[in-house]
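One structure is given below, encoded as structure tokens.
The other protein chains are all here in position, but one chain of the complex has been omitted.
Up next, subunit A:
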Amino acid sequence: MEMTGSGLPPCSRWEYRTRPLCGGALLSSASTRFTPPSIASKSGALIGCRGRFSSPVFTSIGTSGSGSRCRRGRRMSINAAATGTLQKGIAEFYDNSSGIWEDIWGDHMHHGFYEQESDVSLSDHRTAQIRMIEESLRFASLSDYSLKKPRSIVDVGCGIGGSSRYLARKYGAKCQGITLSPVQARRARELATAQGLADKVSFQVADALNQPFPDGQFDLVWSMESGEHMPDKTKFVNELARVAAPGGTIIIVTWCHRDLSPSEESLRPEEKALLNKICDAYYLPEWCSTADYVKLLQSLSLEDIKAADWSQYVAPFWPAVIKSALTWKGITSLLRSGWKTIRGAFAMPLMIEGYKKGLIKFAIITCRKPAS
């Protein structure tokens, strides 16, 4: 489906309208009573979905215990139709783009962890991506020295299974991966079979907001750069907690926007405008902050909650991705991959801009599910 790029009518106070991705008829939904100022912009149909997904819980968090919750502090229901549209967009984006990414960057679809901003070659990036996994485990106190190694792992938003295979190999554990993209699931499985891991890792097309697993299955719940795709952060985190075994560890590494100061209700208009453009290209619903995640985990009585801003450690990543896209191989591959991937490529400088402005944060948030 091609994006029409047409604008949306400004949202009236108590009614919400959205235009689906195909540019079809306007839908109105009485179930979402919400006034999103960001709606009235013309950067594309996905904004409709984005506004709908935005949970008011994620505004004006702050650390004060002032007790004065703004009106948008109520939880709202997420419209299932719009979620379905976003999911289809995500699936198609990754169906189209996974191949080219793997071709140039390999099987890890996440940022590398770099010691300091330096001139790194493409081969160093793979090492950095592996380091990202190791540093994340270490941050969550799941180092090589910890007594309890995870036996069962879920990779939420597994891509082509890079993390799944790495973790399964590292711990000798069983790993389940879920992704919205059938192309990715197939490729993940191919790679697992080729690497002799078919008995340890398996992949399903499934929804992170409705994980097809019974409660308490996994010692390690791993979400490496998938959280930013989740239109309902509350549901997302709830599911992570639900499928975690008692005593299990949850690791979320994701893109967030900066924490709001206590006096702020929301990001500044120019900040929202920048994020909107990025959202369109990468099929992202509205962003939240690291503090929002911490609050969610706290509300679920999870323990040992830790969070950090790792933006400084990922700084070389986007410039490197851009560089790789501008090679002959990069350009020809992009042209073959289609518009969605190309649009994603054009959005890369926006990510750099976001990081430079301190608007975009690369965050890690970890915690443990109580043992009893």
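Methods note: a residue touches a chain if its C-beta (ideal position, glycine included) is under 8 Å from a C-beta of that chain, and two chains touch if they have at least 3 such contacts; residues count from 1.
Here, contacts and distances are computed from a predicted model.
Engineer: The chain that is not shown, which UniProt protein name from "Isocitrate dehydrogenase [NAD] subunit, mitochondrial", "Ciliary neurotrophic factor receptor subunit alpha", "glutathione transferase" or "Multifunctional methyltransferase subunit TRM112" does it carry?
Structural biologist: UniProt lists the chain that is not shown as "Multifunctional methyltransferase subunit TRM112".
Engineer: From the list A:Val205, A:Ile322 or A:Ile352, which touches the chain that is not on show?
Structural biologist: Per the contact definition at the top, the residue touching the missing chain is A:Val205.
Engineer: With the missing chain put back, which residues of subunit A would touch it? List them for me.
Structural biologist: With respect to the unshown chain, the touching residues of subunit A are 80-81, 83-84, 87, 151-152, 172, 174, 176, 178, 180, 182, 185-186, 189, 198-200, 202-207, 209-214, 217.
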